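With one protein chain removed, the remaining protein chains of the complex are shown where they sit.
For subunit A:
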Amino acid sequence: MEHVVIIGNGISGVTAARHIRKLSDKKITIVSAETDFFFSRTALMYVYMGHMKFEHTQPYEPWFWKKNNINLKKGYVSEINTDKKELFFAEGDTLSYDKLIIATGSKPNKFGWPGQDLDGVMGMYHKQDLENLEKYAPDNTTCKRAVIVGGGLIGIELAEMLHSRNIPVTFLVRESSFWNGVLPAQESAMINREIIENHIDLRLGVNLKEIKSDNNGQVKSVVIAETGEEIECNVVGLTTGVSPNIDFIKDADIETGRGVKVNRYLETNIKDVYAIGDCAEQHEAIGQRRPIEAVWYTGRMMGETVAQTICGNKIEYKPGHWFNSAKFIDIEYQTYGWVWAQPKENEARFYWEHESGKKCIHINYDKKTHEFIGINNFGIRMRHEFFDKILTEKRSVEYVLEHLADANFDPEFYKLHEPEIVAKFNKENNTNIQLKKKSWKRIFSA
């Protein structure tokens, strides 16, 4: 019986294992050094905030693995011998495989700052980071202030986490506005306001110079490069992005760039070795996507796809229309299709913001053809199916606005802003789009 070994028990590896099991009775082993069982990494923040216990982040009960005949092995793979098809563990043992899937995810970036390895300096990625945070920032007497370096999704989550325990937070963001490499200016400004309203000390356009130590090797303060200001703190969160977690294969024959290089079949240069998820790097970017996508959803899709290939139904990794979501403290965010921070030459934009300043939508469409390209929605939920269909059918922005009621996914009784949104578009574009009533028929015809 063929033995499929998966290194990494995150969403990519576990999705692959589940689908391989559905398609075959191959022997499957999932290897992880981090935890015994699969957990949702994106939910770690809720454990610190007290919304959940760690066990709640595990989507499957412990019996699931045995019942589905998926072996779990805890161990740290230190070396891969692709000739002998064998893994060597730091603990000393070995494991041979017939097919190998590398799904080791990411690790937090560090950029060589002085003091970046002091006690109390941490990322927010692994379960161990959570334990560290619990140790150094259990409350606001142990941790009188925390400084977060890096304005991305993990940065703002870490800020929200610390804020939930009333720990004062200073948030150092390199960009002139939060996440404005991804978000257009209006949305970025909205999130700036949200951060400040939550009493987080947001510093825009600043870089970290160094982290200073006290006599015990613990964080004492950070120094800002631009101003030389020193901020006293007990914890420093480094959230300046992630990169593929592939140090352990540097010596193997597997081709790597920033990540493990894969073709569209998620195959590496070595036969029977695949890579999926955050650690996989496409030789050439797919569509407008980046060669490495450290996103939950793409990891899952690669897992779904590679399982087919391994089970004999060789299939290309072809992710569909881009979508993503996040939550910025109290503001939910979803996006379907592409809305770049800066409009491209052929693109026009329509932006509507609610008077509360906490909801908005931003639609990107083609200037000439009016084809819908993408939408950002903040504080309003939208149907994934609706926009997926719109993008597939290449509908126009007018069509989208006309059917906005179908798209809405807010809970029942929520105030709907569609008439206001359509009116604004009509006014700005001298159009006469009439909002159609919500139609179950259209919604479920997909």
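The definition used in the following text is that a residue touches a chain if its C-beta (ideal position, glycine included) is under 8 Å from a C-beta of that chain, and two chains touch if they have at least 3 such contacts; residues count from 1.
The working rule: contacts and distances are computed from a predicted model.
Comparing "OpgC protein", "Nitrite reductase", "4Fe-4S binding protein" or "DMT family transporter" against the UniProt entry of the hidden chain yields the protein name "4Fe-4S binding protein". Between the chain not shown and the residues A:R289, A:R381 or A:K424, the one that touches is A:R381. Annotation: of A:T29, A:T42 or A:Q116, A:T42 touches the absent chain (contact as defined above). Touching the chain that is not shown, out of A:M301, A:V339, A:I373 or A:L401: A:M301 (per the contact rule at the top).
Interface residues of subunit A facing the missing partner chain: 11, 19, 22, 40, 42-43, 46-47, 49-53, 56-59, 61, 63, 164-165, 197-198, 296-297, 300-301, 304-305, 308, 313, 315-321, 323, 325-327, 329-330, 332, 334, 381-385, 388, 392, 409-415, 440-441, 443-444.
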